[in-house]
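Structure incoming, see below.
The complex appears here without one of its protein chains, the remainder shown in place.
As written, the chain order gives the labels A, B and C, with residue 1 at the start of each chain.
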Amino acid sequence: MALIEVDNLKTYFHTRNGVVKAVDDISFTLEKGEILGIVGESGSGKSVTVHTLMGLVPQPPGRIEGGTANFDNHNLLTTDEAVLRSLRGKRISMIFQDPMTSLNPYLRISEQLIEPLLIHEQANRKEALKRAITMLEKVGMSDAAKRVHSYPHEFSGGMRQRVMIAMALITDPEVLIADEPTTALDVTVQAQILQLLKDLQTDLGVSVIFITHDLGVIAELADRVVVMYQGHIVEQGDVLPIFENPQHPYTKGLLACRPRLESTFKVLPIVSDYLDETEVDGQIELSEKPDAAARIEAMQKIDEPEIDETDLLLEVNDLCVHFPERSGFFYGPEGWVKAVDGISFTVPRGSTLGLVGESGCGKTTTGRAILNLVVPTSGSVKFMGVEIAGRNAAAMLPLRKRMQIVFQDPYSSLNPRLTIEQALTEPMVVHGIGSSHSDRRDRAAALLEEVDLEPQFLRRYPHEFSGGQRQRICVARALSLEPEFIVCDEAVSAMDVSVQAQVLNLLKELQARRNLTYIFISHDLSVVKFMADTMAVMRAGKIVEQGSAEVIYANPAEDYTQRLIDAIPRDSVGSIKQRVT
Amino acid sequence: MFRYIFKRLIFFIPVLWVIATITFFMVRMAPGDPFSDEKEMTEEVRDRIKAYYGMDQPLWKQYLIYLGVTAKEVNKHRVTFASGEDSKEYRREDVNATLRVTATAEVKTMQGDTQWLARFLDQNTTTNISEVEVFRLERSGLLQGELGPSFKHKGKSVNDIIRESFPKSLELGLYSMAIALFLGITAGAIAALKQNTILDYAPMSFAMAGICLPTFVMGPLLVLVFGLWLEWFPVAGWSAWGGEGFFPEGWPGDRVLPACTLGFFYAAMVARLTRGGMLETLSQDFIKTARAKGLTETRVVVKHALRGGLLPTVSFLGPAFAGIISGSFVIETIFTIPGLGRHFIEAATNRDYTLVLGTVLFYATLILMLNLIVDILQAWLNPRIRAQ
Amino acid sequence: MRPFQLIILLSVLCLGMGVGCGKAGEPEDGEGSGELIEKGKQVLRLGNGSEPEGLDPQIVTGVPEHFILAALLEGLLSENPRTLAPEPGVAERWEVSKDGRVYTFHFRADAKWTNGDVVKAGDFAYSYERMLNPEMATKYGYMLHVLKNAKAFNEGTLKDFSEVGVKAVDDRTLVLTLEEPTPYFLQLINHYSWYPVHPPTIKKFGGMTKRDSQWTQPENFVGNGSFRLKEWKLNEHILVEKSPTYWDAAKVRLEKIYFLPISSAETEEKMFRDGQLHVTQTIPLTRIEHYQKKEPEVLRVDPYLGTYFYRVNVNHKALKDKRVRQALAMAVNRYEITRFVMKAGQIPAYYMTPPNTAGYTSRAKFTFDPARARQLLAEAGYPDGRGFPKIDIYYNTSEAHKHVAEALQQMWKTTLHIDVGLFNQEWKVYLDTVNKIKYDVARAGWIGDYNDPNTFLDMWLTGGGNNQTGWTNARYDQLIQEASQASNPSARFEKFQEAEAILLDEMPVIPIYFYVSLSLVKPTVRGWYPNILDHHPYKYIHLE
Partner (left out) sequence: MKRDRLADVKFDEGTSLWKDARRRLFQNKMAVFGLCAFSLVTLLSFVGPSLLPYDHETIDLPYQARPPLSDKHSFVCPNHDYVHLYSVDENCYVCNTPLEPAAIQPARHLMGTDKLGRDLCAAVLRGGRVSLAVGFMATAVSLVIGVIWGAVAGYFGGRVDQFLMRIVDVLYALPFLIFVVLLMVMFGRNFLLLFFAIGFVEWLTMSRIVRAQVMALKNQEFVEAAVALGYGRMRIIFCHLLPNLLGPVIIYTTLTVPAVMLLESVLSFLGLGVQAPDTSWGVLIKQGAEGMEDYPWLLLFPAAFFSLTLFSLNFIGDGLRDALDPKSSKD
């Protein structure tokens, strides 16, 4: 019997610019004891769906226009707030995407963990605390009795997500809704969390609705899957048939665009390679592109440029970056955090070096030290034979033009108050590129075209773009100075797989076109493998393994590398079969 | 933590020193002196009074004396020797000492333990009459914790004046702060929760009105209405706790109006800040988490949102609280409250040099302390800061 | 309730939401909520202006101090509460020598200090020595200069106090010898600069010349007045209670007096209405009309020995011409200023010394005469104000001063067509400006120290500390000098008449109006009589 039955649900948002049909007439069910995956790109309405069920859609601007959602004789859409509150957190729990912001930073986690018990079960605090500790132990937190009194900021992202899970499950709910719970996490941590959810689901018999944009995760976890696109369900069913034989072109695109470790694509297929939109009578029809198969075929065949291994653009030698742990009052610092601890590598012109490792391993600091954004403690960084470590701002200025960086978070790396035009032309002004205002604007327009954006966007503000578009703008901004060398610092980590594929393709294309040299920093080996020629694996500030990407992937010398490889979800049909049967 | 506090406390010293130095020279440069009055005195009298307070010394020396680095001459008195007179022995009641002073300007303490010095003031060789000034040296200044005697309030030291008046300002300040925080936070929180509804506009309009109505309007207005027309509260005055007057009825009603006047003004500020902070916090993800737990809206606000929402209010409160508990001149004048606020202004208008310096240094210390406390409080409210 | 009241009430009620939860007690007898006046008890509560500077009679100089010291100390004589005529004080009788230079005071046996000591003639001699001691540098030392050789001793040229005309013949006889016969001497010695201090106490707390002595603190204070100091809380109140050692204690009916330093006239008036005060120090300008019309029974307006005037800088390029100064004086409509600005019945001043000061009224006077003023200005070379440089009126900031200055500005502008600016200054800055004669025209006021024209006229002597106009006139100096040596009162007054005529002709000062003392007095206060010095001996006051 279905635990939750959703029928013809419609949630619209009434904004100043018109009605946005975020969820438009969808129906699905959640069976007892199953894991239902909802998959789709951002903006597809998957989050709004579950928020509607939980009664968390802000009204206004949101409004539930129709449909029913039955749970145990309650229509979740119409039942009054008090009843809904008694269900929320008690029988239906929810965990959110970003564990960094979803826990109250001002309260001890013990306080937050026992809160549902206090409210829903009128438990006394002592009892509740005991259960909280048990629950924390269950989600794999060692020394739970002690750490239960910590504050959220004292935990890593993975640990916080465990706390979130513990908090959601503490009341023994029947349904757990997980809204992209692993998206913000490292692959290795993601693997752990997924494993944990799987285990808990079996242990506790809870039904799970799992929302993700990553089909790989669905393949690892879900029993059934619902594919959403632009507010509609385009396909749903058991996980194996859908992976084996996707019907909808969108599903096909989603399945294809993920860089897989085992694939040999030189260009990643993207959703639009499969999907065709045609407008008929104001309605948009989706259909499969007729030549999709041929296109995908062609993608395997793009040639690699030749790399001259002796033409070294960048030489890093014994680079160290140490941060003072806590500065003493009378004496020097009490200790040093060795973020980067004596690493050396070289990058030939026109090649890509992949830098991988878990978060906190020092890869980001390395990237910034190379650009002199953090001052290296010791060691040398030679760019085209010129030493740049320790140069001051003025001396760096001519070099800034030639080496650029693209950051992880496209949301905070663009100044929200500058239009795209300003963002793109300002570097040119500073470095004296372009002769006049209009010349620079033309260049900016050309840059936008180069990153597959329309030149009309010049007058827009960053917030008017999606994350993928913003990242392209960041790339365009980096390119505005016509650099030879770009550090991509987790440039695609925060993106939906489909968008990620587009950006990765773009980067590759630009590299070929402009003979760029990249350092590509990521925690995701599959992405690095796709991008990089050589690869360095970092752990605790040191490089543990270094060499050709293909070789390392094929034969990882270190356990650590192996672990990174293993963490990547296997979304092959074979692995699903193995799991399901 | 203690290390941090200690470090901050050490920093107080140079800051206070700079303040003392600038203020010292500033007040001396201002026209007029503590002694000028509508009825003028003769230059001679003025010079003597100045000499009495050590103001005949060069300014830099007065400064060093004020700091307590240099000793000053105290208990000065003159001994006149007639011709042929060698020495005099006499007793000084006030310092409990017996002295023998010779005509050659030497002095010996016969009884008592202080070191006395003497010098010629006037030595007339023809008549052989000489005048000797006897004094002793004493170092009392900032370093010794002495703020000196007040020029205006004769017989009172600045330390006494602050000690006497600060508790009253503090008491009033605490009431006002309580009112400001209670009204301000409630109004701000409600306004934020019910953003863009009547429950938002109404309290915010009142807050705006509170900012528009200066205390010198609000005070008399409240007095007129609640003191004279409705006769609920006394219009002014400051009765002692447990003293005569109001205590038999349980509480000193004369606190109500001044505390409200001062409180309303700050309540308005607090309301605006709280609203802003709450709006910010309410849009955070963890509020969604709290709602998903099935908490009631009240609990969401009180337990989860308020703490973060109060952060901007708390940082505003540092200087505001220093201002509020060191007294408000306007309020204290309107309600005749014997608090510290009046001394701030009156000392300056009276050119009561020592009192100006004393109150300024006291206020500076308060500000520094409160900024420190605010930082600690913020760390307490926000564990993330605490970690740093 | 008038409509305006209603509007204000409503708006405040709205503002006061959440606090309106006070105790809505029954107001008693229409008296206010702050009722501090206890019925049936002889406790007087007085508004006392600003906080006293101190309680050492030989150091302080202000009016608030006077009110308190009059309760704590008693001089040789006391005064009649209505006429201010001398009455026995510490001295039960006194004699004056024929030439009017030697006064002999015979002390009563039962005059006692609050610690029980008998008040001796030597105590007075000690006090006068302290007052005149140059090291003490007392501001009011000049009040004692009528004593023989006192000035020399005070200025330090004479070292030996025994040469000063003060002699304690025995414990109960004090002989004072004067420099010149001084008709107002018996008035003069009622000023607090002539009050005695208790020598052992002074010695105990730092000796004769210690200025910031602790002896004035309540726990140390030893006085000989009808009341003794009980509490002194800064800016809060000074409480005195009936002294059991006072010789005339039987007559004193008040048990306690509270002196409340209330610097704001508005607040004081509200406290009066609220029943917290019996007597106020003053009345805010805005409330005078109300009391005149609605509650005349509590309003006290009495002539007061003071003149409000403007100083003119006689060194100013245009103002050095006396015709200009006369023109300025004649162009001022004093009637309008007193009637509509000051409102309380102040008297327009057309001469310097208040009328009937100890029987003296100036014969010379000028008038309000706009036509004559214009003519004088034209004679001085500024027909219709042409070519007259802009002058500034300087005043220290206060609502009343400002109003008067604005009115003057307007009158001079419209009558004389000259450009007049206003410049208000903070008090001490203003004092500095006036003292250094850096002004054009500056507001001033003078309260007589004693009831005699001399106190208004000797300040214009060349080089006088309070002259501050730069004006100097040899004949005037001579006349004042002669007056002090005149043999009889009428001759003396003649000299003053002549001197004042010079002053009014030269016009270094422009009198505006004569002060009145303004106060609100509860009808229950009895024995509070009007007099020109605003002195109210407390032993005659009681409450009903």
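Here is the rule we use: a contact is a pair of C-beta atoms (placed from the backbone, for glycine too) under 8 Å apart; a residue touches a chain by one contact, two chains touch by 3 or more.
This one's a predicted model, so the numbers in the text were calculated from it and none came from an experiment.
Contacts of the undisplayed chain with the visible chains, over the whole complex, involve A, B, C. From the options A:232, A:338, A:382 or A:542, the residue with contact to the chain not on display is A:232. Within the whole complex, the absent chain has one touching residue among B:71, B:174, B:211 or B:376, and that is B:211.
The omitted chain makes contact with just one of the residues A:3, A:53, A:221 or A:474: A:474.
Contact with the undisplayed chain is limited, among B:22, B:143 or B:302, to B:22. Mapped onto chain A, the interface with the missing chain covers residues 15-18, 20-21, 24, 61, 230-232, 234, 280, 282-286, 368, 371, 373, 393, 396-397, 400-401, 404-405, 407-409, 412-419, 426-427, 430-431, 456-464, 474, 477, 481. Although one chain is not drawn, its touching partners on chain C can still be listed: residues 4, 8, 266, 284-287, 289-290, 333, 335-337, 339-341, 368, 370-371, 397, 399, 402-403, 405-407, 409-410, 421-426, 428-429. What chain B contributes to its contact with the hidden chain is residues 11, 14-15, 18-19, 22-23, 26-27, 29-31, 205, 208-209, 211-214, 216-217, 220-221, 224, 269, 272, 276, 315, 319, 344-345, 348-349, 356, 359-361, 363-364, 367-368, 371.
The definition used in the following text is that only the chains that are shown with their structure count from here on.
The geometric centre of chain A is 56 Å away from that of chain B, both derived from CA atoms.
Distance between chain centres (mean CA atoms), chain B to chain C: 32 Å. Residue positions of chain B in touch with at least two other chains are not found. Within chain C, contacts with two or more other chains are made by no residue at all. Considering their complex, residues 3, 6-7, 284-286, 288-296, 299, 303-304, 307-308, 381-384, 387 of chain B touch chain A. Contact residues on chain C toward chain B in their complex (touch as defined above): 1, 5, 8-9, 12-16, 18-19, 22-25, 27, 32-34, 36, 51, 53-56, 59-61, 134-135, 137-139, 141-142, 155-156, 159, 203-207, 209-217, 233-236, 260-264, 266-267, 270-271, 273-274, 276, 426-429, 431-433, 435, 444-445, 465-466, 468. Only residues 30-33, 36-42, 44-49, 52, 77-78, 80, 92-94, 149, 152-156, 161, 164-165, 179, 183, 206, 209-210, 213, 218, 220-238, 245, 249, 253-254, 256, 260, 264, 333-339, 342, 349-351 of chain B touch chain C when the two sit together in their complex.
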